[in-house]
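Right, chain A next:
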Amino acid sequence: MSEPFEPKIIAFVCTYCTYAGADLAGTSRLKYAPNVRIVRLPCTGRISPMFLLKALQKGADGVLVSGCHPGDCHFTHGNYHARRRWMVFRSLLDFLGISPERVKFSWISAAEGGKFADLINSVTEDIRKLGPFDQYKELIRETETPATL
Partner candidate 1 sequence: MKIVDRHDEAPGVRTMKLEFQEQADHELFKKTFRTGMFGLYGIYGEGESTFCVASPETRTDYIECTFRQSGRVTSALANNDVGDLITFRGPYGNRFPIEDFYGKNLLFVSGGIALPPTRSVIWSCLDQREKFGRVTIVYGARSVADLVYKHELDEWQKRDDVELVLTVDPGGESPDWKDKVGFVPTVLEEAAPSPDNCIAVICGPPIMIKFTLISLKKLGFDENNVYTTLENRMKCGVGKCGRCNVGSVYVCKEGPVFTAAEVARMPAADL
Partner candidate 2 sequence: MTRILFSDKLDNCIARWRAAGLTVFGPVKTDTLSSYAAIEHASDFDFESVLPDRSIKDLFFPQTEPMLRYTIKKRAIDTEDFAPPNDKRIIFGARPCDASGLAIDDSLFGWDYKDEYWIQRRNESVIVSIACTKADDFCLCSSLNLAPDSSTGSDVLLRPLENNKGWVVEELTDRGHEAFLAIAELLQDGSDPIAPIAAVPEKFDLDTCVAWLQNHDNFESKFWKEISMRCIGCGSCTYLCPTCHCFDIQDEGDTYSGIRRKNWDSCSFALFTMHTSGHNPRATQSARWRQRIMHKFNYFPGKFNVNSCSGCGRCSRQCPVDMGITETLQKISTLQP
């Protein structure tokens, strides 16, 4: 019997808002899906598209990026810069056939523990519905097989 699919999701979050929000979700004893591994960064402005590619390269089924609401950035406008980059990067991934459904972006403040828990649940559900990212995993598998020619 095959095990039911449990998506592996990597979340890149800013430490000032979303990470604090996650903390709040925890201290408020909110229950949310255990599928997300969180990587904490100083600011969404620091989240390079390279990180997202790395997560996929290592076999993630989905990626979540989250930071402070516009106007709330600890570094004044890191998240504004990030937002533009996401917009473009998302469109690029879409054009190349990596579904935008697998790479999600959100704003979660330190006070939004509830939103964090809900978001994790909904993102996990969405990715679960999409299924494992087999197309990308096939590329990963190819790197582990001997040369055929």
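One rule holds in what follows: a contact is a pair of C-beta atoms (placed from the backbone, for glycine too) under 8 Å apart; a residue touches a chain by one contact, two chains touch by 3 or more; residues count from 1.
How were these picked? Simply put, all candidates are chains of the complex that A comes from, given by their letters.
Keep in mind that what you see is a predicted model, and the values were worked out from it rather than measured.
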Candidate touching chain A in this complex, from 1 or 2: 2
Of chain A, residues touching candidate 2 in the complex: 143-149
